[in-house]
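Structure first, commentary second.
Incomplete set of chains, arranged as in the complex.
Chain lettering (A and B) follows the sequence in which the chains are written, and residue indices restart at 1 in each chain.
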Amino acid sequence: MKKELLEIFDNTYPDRDYTIEIVNPEFTSVCPKTGLPDFGIITVRYVPDKTCIELKSLKYYFLEFRNAGIFYENITNKILDDLVAALQPRSLSVISEWKARGGITETVTVNYKSSH
Amino acid sequence: MKKELLEIFDNTYPDRDYTIEIVNPEFTSVCPKTGLPDFGIITVRYVPDKTCIELKSLKYYFLEFRNAGIFYENITNKILDDLVAALQPRSLSVISEWKARGGITETVTVNYKSSH
């Protein structure tokens, strides 16, 4: 969860609105109630302003959740907050889709839009 | 159908509109006409206000329908009413998709939007 792992690089085309979507189908964390692992697909979609996220650093950031106990809703909102802080994007969404537990699946979608 | 089974917990991010979607592909109830079981997929999608639904309690709530005789349209509306009463969400939808009977399938979609 150490958000300082997130590295950025300069957006070469800052004058243009365009969209970057990143999908990590190999996300895993731990349920804080049962201590059992959860498995999910994390999608990040954003319109960069001055900076873009470096993919490898994002991967290492996601790995920090591997043994952390945290609820679906909170993971999704925290990833959004960390990425918004690092990137200061024009807009950014995080979608987390979780494998079934007790036969039931959950998907959480959070959106951010810059007020500039 | 005992809606008091539904447990809630505090929404950690009440200042932000975000969406939670829960899918239960293992829902079953009983047709009040024939006494034969019906099988369906129940999807709940909502924007939480002050509270979120606890997943395990929702699972036990759904189990209460297993031996209850109730029509497709009424199940779907009742689940909406019970969840709106428990959660007081900003908005909430319930979609029920039913396996074929006599070669024919049915899907019922009900939407709620808070007037606040």
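Here, contacts are C-beta pairs under 8 Å (C-beta built on N, C-alpha and C of every residue); 3 or more make two chains touch, one makes a residue touch a chain.
In this text the structure is predicted, and so the values were computed from the model without any measurement.
Asks: Since all chains share one sequence and 2 are shown, how many copies form the whole assembly?
Replies: Spelled out: 2 chains shown, and the full complex contains 10 copies.
Assume only the chains that are shown with their structure count from here on.
Asks: What angle, rounded to the nearest 5°, describes the rotation that places the Cα atoms of chain A on chain B?
Replies: Between chain A and chain B, the superposition angle is 70 degrees.
Asks: If you look only at chain B, which of its residues touch chain A in the complex?
Replies: Result: residues 11-13, 16-26, 52, 55-56, 58-59 of chain B touch chain A.
Asks: Where on chain A is chain B touching in the complex?
Replies: Where chain A meets chain B, its residues are 73-74, 76-77, 101-111.
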